[in-house]
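Every protein chain except one is present and positioned as in the full complex.
Letters A and B name the chains as they come in the text, with residue numbers starting at 1 for each one.
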Amino acid sequence: MQTFRYDHLPTEISTVHVALYTDVENSAALRSRIVRASQLEGAEGDAEREAVNFAFIEARLICSVLHLQTAVYQALLAQAQGALRTKTVHSEILWALNPTNNITEAIRRYGVADASKSLIVVRIGSPDLEQGDVNEQMHKVVEGTLAPLDELSDITDWASIKKYYKLNGEAAVKAAAKDPAREQAIVNEIVTSSVAMKSVMG
Amino acid sequence: MPGRVKKRSPLKAPDRPYIALGLEGSANKLGAGIIKHSTDGSTLVLSNVRHTYITPAGEGFLPRDTAQHHREWALTVINDALNKAGVSLHDIDCICYTKGPGMGAPLVSVALVARTLSLLYNKPLVGVNHCVGHIEMGRQVTGAQNPVVLYVSGGNTQVIAYSQQCYRIFGETLDIAVGNCLDRFARVINLSNDPSPGYNIEQEAKKGKRLLPLPYTTKGMDISLSGILTSTEAYTYDKRFRPTGPSAEDGEDIITPQDLCFSLQETVFAMLVEITERAMAHIGSKEVLIVGGVGCNERLQEMMGVMAKERGGNVFATDERFCIDNGIMIAQAGLLSFRMGHETPLLKSTCTQR
């Protein structure tokens, strides 16, 4: 797990905890738990929402740590400016990752799916939130193996990313078709840049 | 590009007093001015007389009628200038006239007067570039040393700076001049041409409250103004437009002619200030001089002043005596040129519209 501190952001969102889980066993259960938590009322609902108060991200659709950080940062900005397009800063990350403005599609594609094997779990909060506590909370909801973030490169599903971002016909991508490493570097750049400028995509 | 060392002027102090007559008539103003350069290096405006051809509201000035006006008024205006200066044509060292740019027919009619006087009194002619006239007079009046010049009038919109022995155009309008844009809109809303359509737009703009979106087109150091004129005009066909102001039952969402004048000025002037600032940044100058008829506009001067101040510099502007086309600026630029040894032989005393 990694923790990033953004000192120039409002305190309540200045700390970002990021963990990569592989071999996740309970994706389907986790997904229905998230859906149920959003519908429960009263104190029970609050407790349940707090228990799953994370962004659960389909890890195979993430190109790089920079790609992820870029989406998180744009979500943080939207939260700080009172310009969220979705309900929470966590769901805003999923919106930022998706190439279109369709929120349902963003959650379906980039959120946890029944078949998800690897998840990136993000928790945004104040600096009072200890890494250890977040770690513990995550372990309570995700059944999987905590892995270092740089293992992401083994998980990335480049074909799906190219499909979602409609990159197969793109000049820059076609030019590098013979060299997978180079092609991936280019796809990563296009996708990261797209996420960064989504707020003005027009 | 301008360097960093202040250079001594190549022009020596005059060994005797020099007097020049300047004649201007490139558009609808006919001007005659007399200037004196003294041995102590000082410059004195002896007289500066002007007569403007004013057309009815809703009409512009046409070349033929304007030339006619200049021919009718030439002798009166020149005599008036001589009388006010207390000199006779025999005392004059050279006769300076506007060679161009400007409207063909009015230019030619004034050049003809200049040639005639030159032959009658055996005085040398000096053809003067109208833009250089504005700049030299602006420098003389304001004391600006090496400014970026914004030249804004009915026929010209240019950002000019002196570089490698020449005034060079760094940016300009890609279509119509800013004064032309304002004048034409004044006609659309039927403002008077007296004293000038631009002056009346400025007064109306002061009463405007609402900033309406208009196209803002700067390209590098150039601007385009025809689109904004069309768009401003289009608002006059809007359902919300009230040509005579709001009526009792109108709510907030209406558009008045005053709002349009305000929006037009705010947008066009912002574009002008922006390209001027780019030129200043490009050549590293902190001074800006505004010349030309639109340069009288106090809102433009104010905006330019804010920009110059932010850059740690100054704006220089002149009042309507020198901003609006006049004879004295032609006399000033012509006399400087004459003292450097330039004359325009009779056979070459032509005019050019560009």
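Methods note: contacts are C-beta pairs under 8 Å (C-beta built on N, C-alpha and C of every residue); 3 or more make two chains touch, one makes a residue touch a chain.
To be clear about the criterion, contacts and distances are computed from a predicted model.
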{"item": "Chain excluded from display, named as in UniProt, from \"Tctex-1\", \"Phosphatidylinositol N-acetylglucosaminyltransferase subunit A\", \"Nucleolar complex protein 14\" or \"non-specific serine/threonine protein kinase\"", "value": "\"non-specific serine/threonine protein kinase\""}
{"item": "Missing chain: touched chains present in the view", "value": "A, B"}
{"item": "For subunit A, the residues touching the chain missing from this view", "value": "1-10, 18, 65-66, 69-70, 73-74, 76-77, 80-81, 131, 135, 148-150, 153, 167, 170-172, 175-176, 179, 181-182, 184-186, 189-190, 192-194, 196-197, 199-202"}
{"item": "Hidden partner chain, residues of subunit B it touches", "value": "1-7, 145-146, 162-165, 211, 213, 216, 219-220, 266-267, 270, 273-274, 277-278, 280-287, 303-304, 306-307, 310"}
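By definition in this document, only the chains that are shown with their structure count from here on.
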{"item": "Distance between chain centroids, defined by C-alpha means - subunit A, subunit B (Å)", "value": "61"}
